[in-house]
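Once you've had a glance at the structure underneath, I'll fire off some questions.
One protein chain omitted, others in place.
Let's turn to chain A:
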Amino acid sequence: MSGESIDFISVIIDLNPYIWSASKLSLEQTINHILIFVNSHVSLNYNNQVAVFYSHPNSTDFLFPKHSESLDKKLEARNKPGNAYKQFWHINEQILFNLKALASLDTEEEEFKPSLLSNTISMALTYINRIIRKYEPQTVNSRIIIVSVSPDIPSQYITIMNNIFCAQRLMIKMDICKLLNEDSVFLQQAAYLTSGVYVKVEYPERLIHYLMHSFLPNSSMRETLALRSGDQVDFRAACFCHKKIVDVGFVCSVCLSSKEFIY
């Protein structure tokens, strides 16, 4: 029993309020789809584990696992409905509770602020590292699934690239589910470099189908499936000093940073 490997997924949900309020897609529905996806992953094998993170312009944190006293009290008071599977119910209630807590903190702001995506990825990576150590000597196959809605933020280029290389080293696949907005250059590269999948969702209201088909199979299953792979990966880099995505740039021969101009 202990010889079996653990499949661990970290789901990162981009909760940028500016983008969600502007889009026609309902956040509630999307969250429901993601919850069902998380349930299916957990149901595949009792060794499977999951963590869910959110990425917001002001903060980034766990949605699951995250215990708090108020949550425990609430769960204590409410009985589990007879139709809910124990594990599913715990995960779902925790995620929803933490989401509601987050929503109550939200204040209205005029200006667009980008989500702290790179911070969230770093957090997911450190958590995965902890999980790997916790279950030694069992092998942990981990993946990060990013449900992205924001456009690329060039100022995050360096940190995201660092995250990608770290994931590469730890053999963590990064799967990208691009839900809204146009293709993301950085995340395409992330999926390509870590041999994950990149899927641009054409019908966001049918998100669950995309999640089930492209993101549920683990790495060993993927070998036998014909998955959609990124046809064309945009390899453009961002200028290190101007934080702009450039078509043609210069690379410093010493530090390998890419620059828009030479001084």
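The rule is short, and it goes like this: contacts are C-beta pairs under 8 Å (C-beta built on N, C-alpha and C of every residue); 3 or more make two chains touch, one makes a residue touch a chain; residues count from 1.
Everything that follows uses one rule, which is that contacts and distances are computed from a predicted model.
Entry comment: the absent subunit's protein name, as recorded by UniProt, is "RNA polymerase II transcription factor B subunit 2", drawn from "RNA polymerase II transcription factor B subunit 2", "Cilia- and flagella-associated protein 36", "Alkylglycerone-phosphate synthase" or "Rab3 GTPase-activating protein catalytic subunit". Note on the undisplayed chain: of the listed residues A:36, A:193 or A:245, the one touching it is A:36. Screening A:47, A:122, A:195 or A:219 against the full complex identifies A:47 as the residue touching the chain left out.
Annotation for chain A: contacts to the undisplayed chain at residues 1, 36, 39-40, 43, 46-47, 79-86, 88-89, 92.
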